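What you see is the complex with one protein chain gone and the rest in place.
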Amino acid sequence: MEYSLFILITPFVLFLLLGLTGHKMKQNVAGIIGTVGMGFAAALSYMVAYQYFFVIGKTAGVFQEMIPVSFEWLRFTEKLHIDLGILLDPISVMMLVVITTVSLMVHLYSLSYMHGEKGFQRYYSFLSLFSFSMLGLVVATNIFQMYIFWELVGVSSYSLIGFYYTKPSAVAASKKAFIVTRFADLGFLIGILILSYYTGTFDFATLTANHAESVVTSMQGLSFMGLSVAAWAMALIFMGGAGKSAMFPLHIWLPDAMEGPTPVSALIHAATMVVAGVYLIARLFPVYIFAAPEVLTLIAYIGAFTALFAAIIAVTQTDIKRVLAFSTISQIAYMMVSLGVSGYGGHDGLGYMASMFHLFTHAFFKALLFLGAGSVIHAVHSNEMKDMGRLHKFMPVSSWTFLIACLAIAGIPPFSGFFSKDEILSAALHHDKLIFFTMLFVAGLTAFYMFRLYFNIFWGKEKAYDSHHKPHESPALMTVPLIILAIYSIFTGFIHFPEFISSDSTPFAAHIEWMHVAIPSIVVALTGIVIAFVLYFKGSEKPVQIAKSLGGFYTATVHKFYLDEVWMFITQSVIFKLICKPIAWFDRHIIDGAMNGLAWTTQKTSASVKGLQSGQVQLYVWVYVIGSLLIAALALFL
Amino acid sequence: MIKMEYYLIVSTLMFFIGVYGFIARKNMLAILISLELILNAVEINFAVFNRYLFPGSMEGMFFTLFGIAITAAETAIAIAIIINVYRNIGSVNVRKINKMKE
Amino acid sequence: MNILSLFVLVPVLMILFLFVCKSMQQIRTVMVSGASALMILAVTLTVMFLQERAVSNAEMLFTSSTMWYPSLNIAYAVGVDGISVAMIVLSSIIVFTGVFSSWNMNMAKEYFLWYCLLSVGVFGFFISVDLFTMFMFYEVALIPMYLLIGLWGTGRKEYSAMKLTLMLMGGSAFLLIGILGIYYGSGHSSMNLLEIANNLHIPIEIQRWVFPATFLGFGVLGALFPFHTWSPDGHASAPTAVSMLHAGVLMKLGGYGCFRVAMYLMPEAAHELGWIFLILTGISVVYGAFSAVVQTDLKYINAYSSVSHCGLVLFAILMMNRTAMTGAIMQMLSHGLMTALFFALIGLIYGRTHTRDIREMGGLMKIMPFASVCYVIAGLASLGLPGLSGFVAEMTIFVGSFQHADVFHRILTIAACCSIVITAVYILRTVGKILYGPVQDSHHIGLPDASWYEKVSAVGLIVAITFMGMYPSGASELINNSLMPIIEKLAII
Partner (left out) sequence: MDFSNFLLMQQEMSLMAVFVILFIYDVFCSDKGKQWFQPIACILFTLHTAWGFLPALTGEAFGGMFVNSDMTVIMKNILNIATLLVFLQVNNWLKSHDTVHKRGEFFTITLVTLLGMYLMISAGNFMMLYIGMETASLPMACLAAFNKYREKSAEAGAKYILISALSSGVMLFGLSFLYGSMGTMYFSDMTAQVVSEPLMIVGFVFFFSGLAFKLSLVPFHLWTADVYEGAPTAVTAFLSVASKGAAAFALMFTLYKVFGNIEVVWNPILWWSSVITITAGNLFAIRQKDIKRFFAFSSISQAGYILLGIIAGTPLGMNATVYYVLVYVFSNLAAFGVISAIENRTNGNTLISAFNGLYKSNPRLSLIMMLAVFSLGGIPPFAGFFSKFYIFMAAADRGQFLLVFIALLNTVVSLYYYLLIIKAMFIKEGDEQSVDCFVTDGYNKISLILCTAGILAIGFLSCIYEHIGSKVDLFNF
């Protein structure tokens, strides 16, 4: 399936084309070129998926990994070398589909959403760059290739968040996003170094092969500061993943990232890039489970906490994109949790499957939510809930599709979210009760804040929209993607995922546990929705009173528990003021001062000896005679 | 017969008196005289060494002769220059020739 | 005539031609043609080298040696291996682009005279394998800096020029004593590097003081902590092309020298005393990066980042394994290219806005898009974006250094890794401040974008950076194969 290479090449070529010659093109031309190219890539990846799953299919009951393309890019040592290639296995193929689909939708959507924006061509070239890097990331054959594209993804995200580069807030946000993720990537890099040092390979296949024995054996009994080296390596790698996937406490960049254009948020910060962390863990899953199970537990708990934390914050946010951002964080946390609670092989690997499943479904309905929000913002030119309300009658399509997405994320059958979330919950149930109940509660919260959002936007009180441009339904170019994604969000749930994706890529049967999981989750979700309905459908005053009654806790949540402030303090006061400034001062004054001091001393000495040259012949003679006598004496007695 | 040491003591004394004079006196002519003392001390040395230690050869004596001659030349030139100095600064005080210093 | 000698001959001829030049036009013609000639030579050399390398397994190629001072065993001996070839290519690129960056100089004739003399020194240093000639060219390269900075510089130019010259000369004092030590230590029979390396042996007790002297001597030019303070002031005051050449090529003389003379000839001492310098370099890597974060003058930022990056070079050299050393040389190339690009652009911006203070600039992306985009690319290269040269070099260094068997070295490596985050911080800070955001100073509105000659130099460098970043194995192979001799020497102990 060498043609899968074109899935990567196409967007790269588009990037170069639009990047170098874009400013000479007409906007529409550029946009259409980009979209068509993306469509081509999408078509290819669907072909790949079809061929992989149905034409080639299983051999010996297992979906085999295939590496259609691979070449050595840079050789470090005999064993260690970066290869660039394409690895096709169930999850990477699944990702191909997700990415290209969402990306294509966004391309379409942007044609009208970004219409007339300055730098339209730049926007499209960056989109293509992002798609290229993201695709390269998922098909990486080795961990270092993944790291390479990981960085590229980071940069393209940086440039897209900072797309409105004249807006200081956007610049700050992009900087923050890049630096925070970069900091996380440092962990990733060090993890790679440790891993490769002991195993002597970057190759995923070799690392994960038969129960990751290469790792297990090579790091046997090595421990550093009381923790096994394997655990260190994998934890550091998880740090990288946590950075991209916005796990607590590295999540702070994601809400700010909403400064970017909304379609970008949909593509990068909801559907694709932010799940890269999850994908990374899934990629190395065998290594985790066999070499460093303790790290998996860590992941599970961090995930659970993040999910709860983000959900709570989401409840109080008023900027609709921020609400979505926090819901994204919490949903990704779901995926992390289910990886954390997963076992290996067959039905034990339920969590693994569930996480991938949720990743798949989430991508669509979250993209839908963002695009929907985008079309709303497009209509009312504001992100704030208070400027919205009763939009249902102005923009029905957006409203309906948004509703579908909300149902999906709330986990109401038969929408896709229900199935994936259900699997996660049941996986959690069998692993750890505490986590299970947390996630159940979060499910309720999710339902609540999503419908709070929905009702606030499309129902509630009607706001005074100025007459000459009332909100209106977005043009077809924007609604069509919404509809397509809505369809996805309805039906993807019915795909029988275990058939295709499982921890050891051997299919197994997963059934919905109505009694213990499904019913409770549905009930919880419905309660959430009902509460939201009561509070917000009519736009009553109750919420404010409740907020008052909550007092400090409420304000804390509004301020996202002051984490941004903490980070600010650390970076600005601690690092900048307490490390950088002193070092710079030390350099200028101590070290440089020493050098200048040398010169100064010489000058002073020369000034102090000038008296010897008094111009008095007799002094000269005196020195002469004494000197010769002295020398004689020294020569005699030494 | 006088011992050689006596001569040497005398010459050494002369030498250091000369040096002292050179350093102590202001008048350049006096300084010239001190110089003469120094050089004569040296010449005494040569003569004495030749006479007492190496009577076989005349090397020391010749050295003395040459020394005297050269000293004379030296003095002549020195006088000439001192006169020139006097013409310029109207004094033969050695402490006054310190226009150039440091 | 040996092709290598042409690299010295061409600049000399340029000097002679410049003497007879009358008009600016002629001067430019001479410079451009000469610089392009050097480029072409460099490319041909690379091609020839690769062909030769395929057939012969000699340590150095195109070697030729003519006795100069027979009674002192001083010869004009030249020869190149992959590393020197890489360095020569780098130098030719930067000399070429530098010419375009200094298109409109006042007193152009004198300026270019010194410029050519500088390049004579640089090329001579890289081709020569005789300690004496090496040292001679080394100093030939140093001295023109004084006038180039003192005359055409800006700010406290006289102070900086003097400081730079004296500190580097102080370094070369250590260097010279080291060279004499090598010569007499190896039984004063030859000044030829290869001869000494392969047939002679320097007793360890001599190495114990010669190695530090030599390493320090070159290290000063390699901005080794704490002898780096000439670099910020020097760069800040130097004119554009001089900063380019100095940071791009001259600082590489340091790394190259440490590698070629100190490590190569005195492996025992390197093993024994390497750790001291390893710590120093480790410090300069992190230290330079941290100091860069708070700087407000564009050139100071890049000077300190150079300290950090060049520290990485020496750091990797001292790791004494093949991968790390390959990385070191690649880092020299990549740092040379991207710093040159940085300084070219800073010169461009400064020439228009007349300020280098990042607090007084902003929103240049709107005003001069081309320059700004180039600046962003340079920044990304310097913070190690895959696909640009910085990434491959740094990764090679980190992976290589981490292969060191000793835990201490691995921990140092991790410490060095941290620099990439800090780099990101100060690069993004700068970019965010000067390129993005609203326009700070209304006078900047309507300033012209890069003119064609500035574009030539910027584009030339960017092409080189991307080429190396996209196709690293070319450089890597070229260097890697030539490392065998020294690695063997180091491995023996």
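Every chain is named by a letter (A, B and C) in the order it is written, and numbering of its residues begins at 1.
We take it that a contact is a pair of C-beta atoms (placed from the backbone, for glycine too) under 8 Å apart; a residue touches a chain by one contact, two chains touch by 3 or more.
From a predicted model like this one, the values you see are computed outputs, not experimental measurements.
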Displayed chains contacted by the hidden chain, counting the whole assembly: A, B, C
Of C:Leu13, C:Leu50 or C:Met162, the one touching the omitted chain in the full complex: C:Met162
Which of C:Gly150, C:Pro212 or C:Gly234 contacts the chain that the document leaves out: C:Gly150
Hidden partner interface residues of subunit B, rising order: 15, 18-19, 22, 28, 31, 35, 38-39, 41-43, 45-46, 49-50, 53-54, 57, 59-60, 62-63, 66-67, 70, 73-74, 77-78, 80-82, 84-85, 87-89, 94, 97, 99-101
Absent-chain interface as seen on subunit A, which is shown: 599, 602-603, 605-607, 609-610, 612-613, 615, 617, 619-621, 623-628, 631-632, 634-636, 638
Interface with the unshown chain - residue positions in subunit C: 68-72, 74, 132, 136-137, 139-140, 143, 146-147, 150-151, 157-158, 162, 165-166, 169-170, 173, 176-177, 180-181, 183-184, 188
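Criterion: only the chains that are shown with their structure count from here on.
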Labels of chains that are neighbours to subunit A and to subunit C: none
Most remote chain, CA-based centroid, reference being subunit A: B
Centre-most chain, if every chain is reduced to its averaged C-alpha atoms: C
Most heavily contacting chain pair (counted by C-beta pairs in contact): A-C
Approximate Å spacing (C-alpha centroids) for the pair subunit A, subunit C: 37
Geometric centre distance via CA averages, subunit C-subunit B, whole Å: 65
Centre-to-centre distance between subunit B and subunit A (centres being mean Cα positions), rounded to whole Å: 98
Residues of subunit B whose C-beta touches two or more other chains: none
Where subunit A touches two or more other chains, by residue: none
Complex contacts: residues of subunit C adjacent to subunit A: 163, 166-167, 226, 228-230, 233, 287, 290-291, 293-295, 322-323, 363, 365-366, 380, 383-387, 391-392, 395-396, 398-400, 402-403, 410, 413-414, 417-418, 420-421, 424-425, 428-429, 432, 435-438, 472-473, 476, 480
Sites on subunit A touched by subunit B in the complex: 610, 613-618, 621-622, 625
Contact footprint of subunit A on subunit B as seen in their complex: 19, 22-24, 94-95, 97-102
